[in-house]
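Only one protein chain is missing from this complex, and each of the others stays in its spot.
Our next item is chain A:
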């Protein structure tokens, strides 16, 4: 394995690890389920795609082109945002409260039911 290709693989893997770590910090520190899902479904997806592209380049340089790895990259790129959307939608419809300092809830006029406390109810202050 030559030097420049090793450098490229390492760059992809390090960028992917950085994005995965940023996603974990976001999941730990963000205030409600919607913002946590925002961190987890975008940044973690980008991180794992970078790491898989680095892995694919490593094995392609070894002389083994693995097409199932490309299929895994495409599949994760398609399904991880869909999974994030599904669980976020389920959280909204089962009445999970938003962060107490968020200012708008436009979907509530369309849905119109539930025990959710919106920012419009109390003038932006929710205990």
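Here is the rule we go by: a residue touches a chain if its C-beta (ideal position, glycine included) is under 8 Å from a C-beta of that chain, and two chains touch if they have at least 3 such contacts; residues count from 1.
Methods note: contacts and distances are computed from a predicted model.
**Student:** Name the omitted chain as UniProt records it, choosing among "3-methyl-2-oxobutanoate dehydrogenase (2-methylpropanoyl-transferring)", "Phenylacetate-CoA oxygenase subunit PaaI", "Na(+)/H(+) antiporter subunit F1" or "Quinol:cytochrome c oxidoreductase quinone-binding subunit 2".
**Tutor:** Per the UniProt record, that chain is "Na(+)/H(+) antiporter subunit F1".
**Student:** Using the document's contact rule, name the residues of chain A that touch the chain not shown here.
**Tutor:** Listed in rising order, the touching residues are 6, 10, 13-14, 16-18, 20-21, 23-25, 27-28, 33, 36-37, 40-41, 44-45, 47-48, 51-52, 54-55, 58-59, 64, 66, 68-69, 71-72, 75-76, 79-80, 82-84, 86-91, 93-94, 96.
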